[in-house]
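Entry: chain A
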Amino acid sequence: MMIFIFIIFSILLSTSIILSKNSLVNYLALGLFSIALISLTTYSYIHINQFDSIYYKFDALGVLLTTVLSLLSIMSFYHSYLYLKRKANNPKQKAQYYAALILFISAMISAYFAENLALLWVSIEATSLFVSLLIFHSRTKDAMEATWKYLFISSVGLAIAFIGILFLSIVANENGLSNLSFTNLLNAAPFMNVLWVKVAFVLIFTGLSVKISIFPLYAVAIDAKTIAATPVNALMSTALVNVGFIGLYRIYLIIARTSTLLWAQHILMLVGVLSIFIATIQLTRVRRLKRLLAFSSMEHMGLAIIGLSLGRIGIYAAILHLILHSLAKAGLFFQLGAIRNYFTTIWIKNTGSYFKINPLGAMAFLLGIITILAIPPSGLFVSEFLIFKALFINHNYIIAILILILLSVIIYIIIKRATHLLYADVSEELLSKEVKQNPYESISQFILFVLVIYLGINPPVFFTDLINAASSILN
Partner candidate 1 sequence: MTYLFILLYAITLIYFALSERVKKFVWLLSIQGFMLFGIVFFSLNKIDLFDFIFILTETILIKSIIVPWFLNKVRKHNKLKRIQETSVPVFFSIIVVVISLIFSFLLSNSLNSDNIHTKYFNVAFASILFGIYFIIIHKNIFSHLVGYLIIENGIFLFSLAVGSVMPMMVNLAILLDVLMGVLVLGVFINRIGDAFESTKIDKLSKLKD
Partner candidate 2 sequence: MISLLLILISSLFFVGIIVKVKAKIAARKMPSILQPVYDVIRLFKKGAVYSQTTSVIFKIAPLAYFSSVALAVLFIPIGSNEGLLSFEGDFVFFAYLLGIGKFMTIISAMDTGSGFEGMGANREALYSMLIEPAFFILVGSLALFTNNVSFHDLFLHLKLDTNLYYIIGIASVYVLIYIAMVENSRMPIDDPKTHLELTMVHEVMILDNSGFDLGLIHIASWLKFSIYGALISNFIISNSWAFYWQILAFGGTQLVFSAIVGILEAFRARNKMGKNPQWIIMLSAISIVVFLTALIITKKIILN
């Protein structure tokens, strides 16, 4: 019942924000929502592996991802406040932004804990709708284009995923199930007709690829992330991608109990390698910072998908990679909000000498780049190392070498652009005038990056236990 109460509470909060349009009400609602988030997270951790009404279950991966989401949303609230203050929006636009943000976060939580396949689909559809409202916030022509593409292809992709769900319901019907709850599907998995399961897997995977931003439907997500405001982008590139991943994970668990596991692993490996390859090629042409980070997300998700296909170690590594990537990417996007404030354009070639302008922020950005590129002591190094170890154990030498080469190219490109931003000379007219420095802005990123390093090198026991629990459902 807790999640239902949470969702109703968030609907009430967002309606009150929309109706009142008062900034005090906004901040009050955000504060209440943060408290609700924290309490839900602790509640879910305490009641782990229990059912919460018949439609939700607090399983290990859901708890992990919700913790990450809570941490990132609280930081995102602060950065949204800064963003909206700089943009000087009128109260109505601010109210719409905050209301959409609250609904977006609660839809994602509903998707993390969903136990029923149909409910998962509805939650993902809802996140699609609310994130489009957020992408559209700046109302420029580019925003319209990005929102239209994202909304349309997301709808088509989810329609395709729905066909996959209908196929799964065929096999559920054959085995006498009457609803699409995951526990029931898992129990009936070994007896399912192989052909339907394969078709369902391919269709659902294609539909979810919009959300995870991997091949084949990655382009609209990348475009959307090029446009969205940075606090929203921090949530989009991390939590929304995790929603897609958790959907894939649940279907993969069902597949793992049938005889099509090997075939599904081949497909996941293929898609992962293709995603990294395409990300590398596209990165050579990128000239905007947000787009750079968006393609970097695509590459990391490709790695996570490869990890998912590799058995026990791989899944552990994939989940660890997912969590650490979320923290690091969100930090980078928060810093990007500050960077965007100082320059007049979005093109990388028109930026530069950030170290001179904002030393603290530049330090944070540099730390973030080191973290996201999996350079030690970053925690991402640990997870990527585990993925490569799993690749070598499974004798996938050629794939491992290919990915290493591609990752090296990506590291080169990102460092080249980042050093241009940090150190290159820039002419005076490209800088924004009269910008106050806000030292508190960089605090959140330092917290996040230090957390990434800490979780990689010396993770606390409850953290590793949770990931082990999430990855051990596969036998």
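For anyone wondering why these and not others, all candidates are chains of the complex that A comes from, given by their letters.
The working rule: a residue touches a chain if its C-beta (ideal position, glycine included) is under 8 Å from a C-beta of that chain, and two chains touch if they have at least 3 such contacts; residues count from 1.
Everything quoted here is computed from the prediction, not taken from an experiment.
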Q: Would you mind flagging which of 1 or 2 touches chain A in the complex?
A: 1
Q: Flag every residue of chain A that touches candidate 1 in the complex, lowest number first.
A: 118, 121-122, 125, 129, 132, 141-142, 144-149, 151-152, 155-156, 158-159, 162-163, 166-167, 169-170, 172-174, 177-180, 193, 223, 226-227, 282, 285-287, 291
